[in-house]
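Sharing a structure below in structure tokens format, with a few things to ask.
The complex appears here without one of its protein chains, the remainder shown in place.
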Amino acid sequence: MAVHSESVMSSRRSYLIRRVFHGFMALFIIATLLFFLFRLGLPDPTAALITEGLNPEERERIRASFGLDRPIWEQYFIYLVNIVQGDFGYSFHYRAPVADIIWERLGNTMILMLPAIVLAYAVGAPLGAWLSWRRGSRADTSGIFVGLMFRSAPMFWTGMIAILIFGIGLGWLPTSGMRTLPYEATGFFDKIFTLDFLHHLILPALVVALYYLGSPLLIMRNTMLEVYGEDFIEMARAKGLPERRILYAHAARNALLPVVTQLAVTIGLAAGGQVVVEVVFSWPGLGREILNSVRTSDFPLAQASFLVMAAFVISLNLLVDILYTMLDPRVSFK
Amino acid sequence: MNNAITEALAKPYSGKRTSLRVLAVTLGLGVCASQSQAQEPMPSITLTTTTESYDPIRYEAAFIIAERWEELGLDVTVAPTEFSTALERLYDQQDFDATILGWTGRTDRLDPQFFLSTLDSRQSNPGGNNPGGYDNPEFNALFDQQSQAFDPDERQQLVMEMQELYKPDAPLIVLFYRDEVVAYNHDTFEGFEPMAGEGLYSEWGPMEAEPVGERGTLRIGGPQEPDNLNPLASTSVWGWKWMRLYYDRLVRLSADVEPLPWAAESVEQVGDTTIAVTLREGMTFHDGEPVTAEDVAFTWNYYLDQDYSYFNSYLAALENAEVVDERTVHFNLKEPSASFASISLSQIPILPEHIWSEIDDASSLSPVDVPTVGSGPFQFERFDRGEFMAISKFDDHFYADDIAVDGVEFIIYADMEGVYTGLQTGEIDVTAWRMEPGQISLAESQDHLTVVNVPDFGYYHLTFNLRRPPFDDRAVRRALTMATDRERMVNVLLDGRGEVGNSVIAPVNNYWHEAFIEQFEFDMDAARAELEDAGYSWDEQGRLVR
Partner (left out) sequence: MNRSRLLKSAQEPVRAILGDRLALVGLAVLMSIIAMALFAPFLSTHAPLAVNEREEGSIFTRTLEGEQVRWEALPPLGDETLNAADYRDGLGMAVGRNGVVWRYAEGDWSRLDTPLTTTLNAVNIREDGATLVAGVRGTVALWTPDDSWRTYDMPEPMGINGIVWLDDSTALLVGGGEVIWRLDLPRGEVETLASPVGRGFDLNAVALDVDGSAWVVGDRGLALRLDPEDDSVSLERLPGNRALNHIHFADSGAGLIVGERGTLLIREDASARWQSQNAPDSRAIRAGWITDEGHAFAVGRSGIIFEREPGADWRLVPSSEERHLRALMVTDEHYFAIGSDRFVNRLAPPSGEHWFGTDHLGRDLFSQNIHGSQIALLVGFLGATLVVLIGANVGLVAGYFRGRTETVLMRTVDVMYGIPFEPFALILVLLFEPSLFIVILAVSLLTWRTVARLIRSQVLSLRERPFVKAARVAGASDLRIMYLHIFPNVMPLVFLELAIIVGVSIIAEATLSFLGLGPPQSISWGGILHNARLSGAWREAWWWNLPPGLLIMITVLSVFFISRSLELVANPRLRARR
């Protein structure tokens, strides 16, 4: 890579600043959109209290305690100010700070999604490289077939079948939740670094990993095929290097960039979790919580969960862009 | 033939009567159904129900109803709606034609007060419990009478009269009472007595359970968790079902829903509006402090003061509570109340004054700051949101010797799927919520499980909007009720595990239920006759017109 001139450096810096600014803009728009969508579209959060026999005056008092009796613009203003101060407010339903709930749920989601996605890429990428090397063979065809097959089956269905076979049929693995209850541990990490947790993690993580497997596999395979045609591979061949060495040391390294990009994007989207997997495996993640919060019109919780997810996606997309500017000199800084 | 018809007509309440009348009508009178009058088609009807995922039973029930109503010549659209949206439209906006919803049977609703109030026209303002807008002054008057009638027999008469009074007007269709089918593992625990409306996870369940296996801690599994465990903020049954295990009440309702003195040694009426409660001796809170009359009076006045909406209906009649001596408290009422001594005293917990008197605004306590000290038979151990809750037996409680378990753990699952799997694999001993129909037959085939059917006194209902045509016409409501095949709902949707509805006071609520009210059995001919008598007819396309 050539030494960057002063102007390239500064244009890169201003590009980054612009990108970060755009990210915040997007977040602001989403926050606003959500606020009005919820207020205008969702039912009254105290509506469900009718079934508990509460009369209108009593419910009105509860609404007031949620701050819902104020004019909507005032509510919006308070909401924005609070967000800027990092205060997500109090959940209507749990009567607890929203931040606590979200961090816990987000942790649960990531502890499932991260290992699963990493596993998918750790297996998928080398497999894709290998398939490209054996291109046209029966192994290649069946590899593509299997990868696409798990990509085509809805994740909730794969999960149900997995539970039927390994959970209920063979009885090898637990089918729901994150750990055997009740337990003694108290801290977040105490709860996670246990064999019991790993035992619970296997089935849902495998299902998620199988779904994502096809993506790195195909990207890697296809990019490798392109790379094979490039000059430096031909040169390596001419030098008489062994095929295996060419494959892994030269071609694969160059084909890795799109895979890593895709990985970052996937992780960004993973913050929202796969709602259906959380439903099927009773995983107490953020995806399920957000569905519940929308259903119960728990505005503060729903707003904050959406925002956290959006922030995650946007910042990882940003990271991808930055990665590109760092690694690929061909990208211009428009 | 003619004789037979008139004879049948003379009999009141005969099921066959109306169908014979139809016969007569179609034979002779039907021909001259007037074509000359201006005929207006009926407005089309939107039948609101829950979504399939919220409750598949009510969802399917709506389609069973719509099919028959359409047969009567009405234009019916079924609108499955998210639960809270449906509630809001029904109660707050009163923007509905006909809506299928339900009332859960909570023990305090075994007292007829609440369910009868859903037909009181003073509850028909937006947000009130009578969204249909049924308005019958006679009914209202009886309602007031019964709520102040101290003598149970006199009150029973009034309650039954009210049921006879409203039923022929068909302001709503009580669709069915659904059995709560629950199960427990008889290899680990025994001795459960199911309680109507509560199933096995009643306040008595943990006190009755006897370990037969090695584990002394009873494990209950449920599909939902408390919103919070703040006795001044929780607004869910799940919160109170758990809290009542570690907070004591002055009175507890027995499994047959009779009020038993509990923390109270005696409850006496000392005047129209004063109730005297004498406390049991020697009770202590879990932190060792004694339970005194001060604590009791403090709690009640604190609840009045803190304005905790969830308890307002229990406190509505209360003026204040005053300490008379160390063990006696007087409850001064604003007006005589039939249900105060049984219902209110059995619902409000006793809070320790030395802890709560420090707290000014109890409803905004952060979960970690909420005190958990009570004086109940169990004491609080922990609550891990989304995972489990635990309490242990309180050895200094006066009832401790009768409790066989060491403690109780409540395992929180995501849905009934998880709960059932837990029960099947021995992770839990009892289900806290009813099983899905498909799980019941599975549970029955498991050797270690006992399946229990608990009849419910809560009911599923279809409420008509009496402010809107065509439901402003009594005859239409009556006809539509007759055209609602509730038997089929019970047989097909509930697989027989339930009962066709008749009164808002369910048959299982034996003392208050009036069995001899009009039943509105499913009868399409009778429904047509009812409409015809009220001047309706059908056009060439079979649409109902007036």
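Order as written gives the chain letters A and B; numbering starts at 1 within each chain.
Just so we're on the same page, a residue touches a chain if its C-beta (ideal position, glycine included) is under 8 Å from a C-beta of that chain, and two chains touch if they have at least 3 such contacts.
Note that the coordinates shown come from a computational prediction; the quantities given were computed from them, not determined experimentally.
Student: Sort through A:139, A:265 or A:323 and give me the one touching the missing partner chain.
Tutor: A:265
Student: List the residues of subunit A that touch the chain left out of this view.
Tutor: Touching the chain left out of view, subunit A contributes residues 22-23, 25-27, 29-30, 33, 37-38, 41-43, 141, 144, 148-149, 151-154, 156-158, 160-161, 163-164, 168, 215, 218-219, 222-223, 226, 258, 261-262, 265-266, 269, 272, 275-276, 279-280, 287, 290-291, 294-295, 302, 305-306, 309-311, 313-314, 317.
Student: If the missing chain were put back, which residues of subunit B would it touch?
Tutor: On the side of subunit B, residues 4, 7-8, 11-17, 51-54, 56, 59-60, 63, 78-82, 85, 179, 416-417, 420, 435-439, 441-442, 444, 453, 455, 491-493, 495-497, 499, 507, 510, 513, 515-516 touch the unshown chain.
Everything that follows uses one rule, which is that only the chains that are shown with their structure count from here on.
Student: For subunit A and subunit B, let me know how many angstrom lie between their CA-based centres, rounded off.
Tutor: For subunit A versus subunit B, the centre distance works out to 42 Å.
Student: Given the complex with subunit B, which residues does subunit A contribute to the contact?
Tutor: Of all residues in subunit A, those touching subunit B are 42-45, 47-56, 58-59, 61-62, 65, 90, 93-97, 101, 104, 167-168, 175-182, 278-279, 282-284, 288, 295-297.
Student: Which of the residues in subunit B end up touching subunit A in this complex?
Tutor: Residue positions touching the partner: 82-85, 87-88, 91-92, 103-104, 109, 114, 123, 125-129, 219, 227-228, 230, 233, 235-237, 307, 309-310, 312-313, 363-367, 385-388, 390, 409, 411-415, 417-418, 421-422, 427.
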